[in-house]
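Every protein chain of the complex appears in place save one, which is left out.
Chain nomenclature is as follows: A, B and C, assigned in order of appearance, with residue numbering initiated at 1 for each chain independently.
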Amino acid sequence: MVGGGKDAFIGSIHRIAANMDGLVEVVAGALSINPEIAKESGKAIFLDPERTYLTYEEMLEKESKLPAEKRIEFVTIVTPNFAHFAPAMAALDKGFHVVIEKPITFTLDEAKQLKKKVEETGLILCLTHTYSGYPMVRQARAMMRDGVFGKIRKVVVEYPQGWLSKLSEREGNAQAVWRTDPKKSGKAGAMGDIGTHAAHLAEFITGLKITHLCADLNALVPGRMLDDDGNVLLKFDNGAAGVLIASQVAAGEENALRIRVYGEHGGLEWAQMEPNSLIVKWLDKPTQILRAGTNGFLHGEAIFNARTPGGHPEGYLEAFANLYRNFAIALSSRIDGTPAPPHVNFPTVDDGIRGMAFIDSVVKSGQSKEKWTPFEI
Amino acid sequence: MVGGGKDAFIGSIHRIAANMDGLVEVVAGALSINPEIAKESGKAIFLDPERTYLTYEEMLEKESKLPAEKRIEFVTIVTPNFAHFAPAMAALDKGFHVVIEKPITFTLDEAKQLKKKVEETGLILCLTHTYSGYPMVRQARAMMRDGVFGKIRKVVVEYPQGWLSKLSEREGNAQAVWRTDPKKSGKAGAMGDIGTHAAHLAEFITGLKITHLCADLNALVPGRMLDDDGNVLLKFDNGAAGVLIASQVAAGEENALRIRVYGEHGGLEWAQMEPNSLIVKWLDKPTQILRAGTNGFLHGEAIFNARTPGGHPEGYLEAFANLYRNFAIALSSRIDGTPAPPHVNFPTVDDGIRGMAFIDSVVKSGQSKEKWTPFEI
Amino acid sequence: MVGGGKDAFIGSIHRIAANMDGLVEVVAGALSINPEIAKESGKAIFLDPERTYLTYEEMLEKESKLPAEKRIEFVTIVTPNFAHFAPAMAALDKGFHVVIEKPITFTLDEAKQLKKKVEETGLILCLTHTYSGYPMVRQARAMMRDGVFGKIRKVVVEYPQGWLSKLSEREGNAQAVWRTDPKKSGKAGAMGDIGTHAAHLAEFITGLKITHLCADLNALVPGRMLDDDGNVLLKFDNGAAGVLIASQVAAGEENALRIRVYGEHGGLEWAQMEPNSLIVKWLDKPTQILRAGTNGFLHGEAIFNARTPGGHPEGYLEAFANLYRNFAIALSSRIDGTPAPPHVNFPTVDDGIRGMAFIDSVVKSGQSKEKWTPFEI
Partner (left out) sequence: MVGGGKDAFIGSIHRIAANMDGLVEVVAGALSINPEIAKESGKAIFLDPERTYLTYEEMLEKESKLPAEKRIEFVTIVTPNFAHFAPAMAALDKGFHVVIEKPITFTLDEAKQLKKKVEETGLILCLTHTYSGYPMVRQARAMMRDGVFGKIRKVVVEYPQGWLSKLSEREGNAQAVWRTDPKKSGKAGAMGDIGTHAAHLAEFITGLKITHLCADLNALVPGRMLDDDGNVLLKFDNGAAGVLIASQVAAGEENALRIRVYGEHGGLEWAQMEPNSLIVKWLDKPTQILRAGTNGFLHGEAIFNARTPGGHPEGYLEAFANLYRNFAIALSSRIDGTPAPPHVNFPTVDDGIRGMAFIDSVVKSGQSKEKWTPFEI
């Protein structure tokens, strides 16, 4: 693991997710650029002090020299955005598979270089677009793929949070500090942090691609350096219309990612804060509530990504763990030389490239006086 | 009543709303341009055949000659949009107050003429923006006016319906026929029919005014003559950002008007389909659910517009009846020469003008390649 | 109208309900035993002073002597429980149909006498078990009658309110005073006031009859003279098990009547505070939400009792108005000598008798050391 020292939110999430199914064990880490924190953090998660490294370069160097049965099999990168690219390239160069946080890199160009490296090495890269790991998101995707709603006409995806409603970056909130700093976060704030999740979810579920967007990006908290709120009109490649709303100043909201998709015959609605329900609406039939873990009518990929029977709620950590689980199964198959079982699926470097292109396009549109800006890769 | 013959949806709604509190009695009508339907409809609602007129001109003429204690006091106009202006002007000319359906007229210019007439005659005009009649909408407005959330930063108002998901205007659906016909409905479809409600609600609750908009209007059902779906970015006069979504092809949706407003300290959420709850969210306190009819903490104007104690749900018809009730109380006060009691409030010709300006601006924006179009009256 | 002077909660509810559909007009009243209040109340609702009577005897006497086309057609009785029987008997004796509040009388014996009188006179009596007027309750009943869930196994009906959580009867709350006074309310408190509604709803929806009950009745607020809370185990005539919970000291609850019924293949859930949804659960299919006013799959009796299309919520007042509407249509048919149209249905004196028997049995069970007490009429 690169990054994820104590007090890092996402690092501990990754460890829980990796632990959950007993398929992955965290055995080595370069957990912080601060040596003291790196060591303390390693101790806190019971790492062997020998494998508690002070830099990712050291880790990759030393681990690659361990005997195959002992050395790490893949590297997880959970540093702030600006520090994704270098360790990812280095890990691939040393022959390690990679799990990496989104947005995949700092710039679109880096993402493209990373893709090239992945292709050259033939290694596996998993991008942790967490929300694609929920069983009912997989169910939604499967229903869309089956075409049960007819042609898709409209997509509304929204991601309101409220945690940046104050200028917290000036009050020592470590999360706020790097996420609102263009040098660490990149050219977008809310759009990079959560807008990319929303855009990915919309494309993941519908199977459509965004072709144009029209963005109104704002820094609504005085003094903020990056957008903390944005509303974006979308066009999709099949002609569907869309709206993407992302805000980190929707005071009082927690993490209210929600998507609604409408086709000719009906539509669906999924909300991350009640993730085990998928609401399916029909033009001429009663609304249905499909529930994770229930029997007899869910698609295989929804079943594959659930651990508990209906009514035993799974949540964010299980969705995250599903990405690790899908990745680990793919990795095992690779190692065993067998084909991956059906339903194994996780976001890859291609999703990462689309995420970076989304950031580029949405920022460009936000600065434009033209209504429509093409989504360009 | 002008219009509202049998099979007319909104006419029977108006009658129920007018009846409800025993303050208004429907005693005369020109219910249809078809004489047979006009007569049958009059009989069906127990009108005196003498006062079942065949044209609104006849009705206004004859009623104005009846003795004061017998003649109608006001006229309700529930015809399709293109037939609002003429009877409204005529009624005012004859000295009758007016209740009128939205959008107030066919063009913005007509709305301005109507305003002039209202000012000249000193009569009362009530525009039935139904949703402003709900007690918890009044509560929301009062809380906003009190400034409890600090400066408003963001408004999301959406109005998804699904009933025009098919080309129903070709299948003999009378409601669909006129609402999708530019000659009867005006230059906008969904934006005129329901977008105006959404825009009104946003301004009514927040007290802000829209200054710019950026619209993506679409006719998503092939063969449709007017927009059946639209997504609009908004700017408000205090700098707040907004989104307005209106669709009549959101297959499976009923009448899901919903608004969320966020300020510095918190925000609120109200949904028309569960209208007795107002959800209030705070940056640093637990979410609250304020409920219509409950005691001890609601604003006077919310209490004034409820008839039942908490837990005895009031709905759409009561909200509609509240407009009649507020109007009737204002009218009684006018007749008695006393000031209207506190909290009496209903949309007027000024709201009608803003509605028509919204239609003009949103259609103009929809056709523009520029991102922002000013909201012009 | 007998009773229902100003400040009487249920009187104004009855008037709104009667007004709503334009089928009923309140033209005469003996609104209070206090002559001043009777007169003021009559004026407030625009009654002819001539027909504002001081006693029900006077009203019945004088109205019965008016010419047929002018006199009242039926009498609505909205007095406290102890004052139901005498005016109802007198009204029937004078040839007037009757609408009457529940519980129908003060004692079971009176209810039986009333039934005899109804049968002798051939007149119509409508008992206002309001909750049976909701469209989705009618839908539930129709689905049960169709047997779609197989044999019914379990019924849970609950009716929590919180408004008697304090000893409000000592603080001048007029509603609380009579409802907690055995001389005015009868031998039961909460069980009479709301337990009867819950029991009626359970039998109305399922078509089953309660045969035995086991009650734990409590006066949980010190100083209260009647039960303010009760939990009751039920047995039904088909062998189903049940629970009935009624409380007026569930602090913070509004009027949360809710019923769940389970059969072999699935079950349903309906909650009065969100009355336009009927949740239908299946053993092997996704949960469905059936919504009032929607097209294509509701039973005729649900459609018959709705006024608005889906998503335009109807509530408590509409449910109440449905009883008046069903009653008024039945009355018109009687007057016209035609059969009542299909779906016309309202609670009658037989439901009143079962309500009184419920009160008798539940109080007897509450005092018994035996587990099961038969439900006896």
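By definition in this document, a contact is a pair of C-beta atoms (placed from the backbone, for glycine too) under 8 Å apart; a residue touches a chain by one contact, two chains touch by 3 or more.
What you see is a predicted model, and the numbers here were worked out from it, not measured in a lab.
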| item | value |
| --- | --- |
| Hidden-chain contact residue, picked from the options C:182, C:252 or C:341 | C:252 |
| Absent-chain contact - pick from C:233, C:271 or C:289 | C:233 |
| Chain not shown: contacting residue from C:22, C:103 or C:266 | C:266 |
| For chain B, residues in touch with the removed chain | 280, 284-291, 294-297 |
| Interface with the undisplayed chain - residues on chain A | 9, 12-13, 15-16, 19-22, 26, 45-46, 161, 163, 253-256, 272-276, 291, 293-294, 307-318 |
| Hidden partner chain, residues of chain C it touches | 149, 153-154, 156, 158, 160, 162, 165-166, 214, 216, 218, 220, 229, 231, 233, 235, 241-243, 245, 247, 249-253, 260, 262-267, 280-283, 287, 368-372 |
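In this section, only the chains that are shown with their structure count from here on.
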| item | value |
| --- | --- |
| Inter-chain centre distance, chain B versus chain C - centres from mean C-alpha coordinates, in Å | 34 |
| Inter-centroid spacing, chain B versus chain A (mean Cα positions, whole Å) | 43 |
| Per-residue multi-chain contacts in chain A, two or more chains | 280, 287 |
